[in-house]
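For this depiction, one protein chain was excluded, whereas all remaining protein chains were kept in their positions.
Each chain gets a letter, A and B, in the order it is written, and its residues are counted from 1.
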Amino acid sequence: MEKIFQKLSLLSASLVFIILIGIFTTLFISAKPAIDEFGFGFITDARWNTEVPLNQSNEKEKQTDTLKEDTTQNSVSDSDDDLLAEDEDLMGDDEDLDDEVATKTVYGGLVPIVGTILSTVIAMVFAVPIAMGIAIFLAEMAPKKISIPVGIAIELLAAIPSIIFGMWGLFYFAPIISETFGGYQVSLLTAGLVLGIMILPFMAAITRDSMKTTPDILKESAYALGATKFEVIKDVIFPYSKVGIIGSIILSLGRALGETMAVAFLIGAVYNLPEKITDPTISIPVAMAVNFGEAAGLGESALFYLGLILFVLSFGIISFAKFYFLKRNKG
Amino acid sequence: MRLLLNKIILALSLVSALIGLAFLGWILVTLAIKGASAMSASLFIKDLVDNGLRNLIVGQLILAGLASFVGIPLGIVAGIYIREYGQGSKYAEFIRDLSDIMMSAPSIVIGAFVFALLVKPFGGPSGFAGAFALAIMMIPIVINTTDSMLSLVPKELREAGIALGASKYKVIFNIVIRAAKVGIMTGILLSFARIVGETAPLLFTSETSNYFTLDLTSSFPSMTVSIYSLANEPEESARDLAWSASFILTIMVLLINLTGRYITRNKK
Partner (left out) sequence: MPVMNIKNFSFTYAGVDKPSIRNINLPILKNKITALIGPSGCGKSTLLRSLNRIHDLYPGNKYEGVIELLDFETNKYENILEIKKENEFIKLRQKVGMIFQKPTPFPMSIFDNVAYGLKIAGIKNKTEVENRVEEALKGAALWNEVSDRLNKPAGGLSGGQQQRLCIARAVAVKPEVLLFDEPTSALDPISTGAIEELIVELRKDVSIAIVTHNMQQASRISDFTAFMYMGDLIEYDKTEVIFLNPKEKQTEDYITGRFG
């Protein structure tokens, strides 16, 4: 009985490893057709679901230029009508392509990758200072009577499902932002700000926890030397809990990066490189949420490719935060 | 000068705290007003086809409940391995780190994984696939809380058990788990609250359904997924329904959270 349980517990623990490997392999296998087709060029290609004549695409993708792939790909054609028309206009200049042109659909990940990074950056720029303010307020300024209930409220807010932030953002926040800053209601800016608001309670709560690890004796001895509260925060608390605070910020960044629902309503979901901060665009999670339903073939595979990129990215960021900043006590 | 700087900085952090809290308050107030105004008993009696939410509430709870049914025992047992049997070993440390990383994995990616694993090969969305995706999200959360709650049990308590002649297995079950019980229960409630509000992993695994069903082999009603599609619809009535659903969902999540906090508070 005891031996069996011990084995069982080992097995359950190993399940974590197995699932992670499973996620990686499954994503990789599903993304394989797109990886084979587009290679690493996928990351820098801004076209999504765009039909291009074969020879034009070949200029970009010389190494994947084989007949076999041509025959498998030229049947896929589910792109928008206007995009198709545009392409045909372009092709009109070449005399030998007027009918039955061999085309293929190109998928590139640049737009969602850029959209993910930019919306995350906006969210962090907005959230980090405010979260620091809240954390300092809770850990050092507020009397217990206020800091305890407010702290609990912050933690409860961190538990609110992200789709609710998205809906609120769409109906109440976006109109105000577009009136103030111009541009569309759905844009990089509104998406980033709502994302920032969404990660705010989480970031504030874990940052406060890091600050609270500073031993009271350290703070008291600084006050005993005549330091002001700000000096104690700057010279004692920050240096002491710096590592934990940075770790908390990176952890929140990881959350923002992979967030779907708070952004899905607000970013616009168009494959369009933003020129201004008020332009609509798309992020990786949103591309997956919006397009998975109707995607098939290479399009679906390209979405898996995006998912793989997101997975690897967030895996990298989180492990970085863990190994450099959040070494937890070994108990 | 020093004192002025001190005042300025403290005022700034107070202001930013107020800004942050104002936003969060704004969201809650909106939710309460929009949600409560459309609240009626018929929401809980009728299904989505008849503009009610009954099937969605039941469906979401079934999905999360099923996920817990798998995720909680696996997570606890794995947590026991990490903190008790594997204690200090390289492998246990490795699994703990992986689990922490997995806890932060983008939920949409987990949805995509389950889509490739259980939806495509079986020809369509299913309640099973949705619950499976939620279970994957839940396991690392439960591992994490189990592990940290067990770590709070003083090692002398384990040594005292062993010194009495108890086997490791008995020490774990009669002493350590008992000592950590309340904490683990709170952790479980919090992790349930966390997955019950998830949307992204369900989008293309369970999808959602307008009808009441208990059939886990086809698309299954999900409150969160329906909120997403209702909010995207142009009619005012659909949006109102989305707000009501959001309100109910939030109340549910907050209640579970508060219950969790309450039991720890009381045990201390």
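What we mean here is this: a residue touches a chain if its C-beta (ideal position, glycine included) is under 8 Å from a C-beta of that chain, and two chains touch if they have at least 3 such contacts.
Since the model is a prediction, treat every value here as computed from it, not as a measurement.
A.B. asks: Under the definition given at the start, what are the shown partners of the omitted chain?
C.D. replies: B
A.B. asks: From the listed residues B:I19, B:A38, B:I162 or B:I263, report the one that touches the chain absent from this view.
C.D. replies: B:I162
A.B. asks: For the chain left out of this view, which of B:K7, B:R178 or B:R265 touches it?
C.D. replies: The one listed residue touching the chain not shown is B:R178.
A.B. asks: List every residue of chain B that touches the chain not included in the displayed model.
C.D. replies: Here the touching residues of chain B are 87-89, 154, 156-167, 170, 174-175, 178-179, 181.
Simple rule for what comes next: only the chains that are shown with their structure count from here on.
A.B. asks: Measuring centre to centre with CA averages, how many angstrom lie between chain A and chain B?
C.D. replies: Centre-to-centre distance between chain A and chain B: 20 Å.
A.B. asks: Chain B touches which residues of chain A in the complex?
C.D. replies: Listed in rising order, the residues of chain A that touch chain B are 1-2, 5-6, 8-10, 12-17, 19-20, 22-23, 26-27, 29-30, 129-134, 136-138, 141, 150, 152-157, 159-168, 170-172, 197, 200-201, 204, 228-231, 233, 251, 254-255, 257-261, 264-265, 285, 288-289, 292-293, 303-304, 307, 310-311, 314-315, 318-319, 322-323, 329-331.
A.B. asks: Which of the residues in chain B end up touching chain A in this complex?
C.D. replies: 2-3, 5-6, 9-10, 12-17, 19-21, 23-24, 26-28, 30-31, 74-75, 77-78, 80-86, 88, 92-95, 97-102, 104-113, 115-117, 136, 139-140, 143, 151, 167-169, 190, 193-194, 197-200, 203-204, 224, 227-228, 231-232, 239, 242-243, 246, 249-250, 253-254, 257-258, 261
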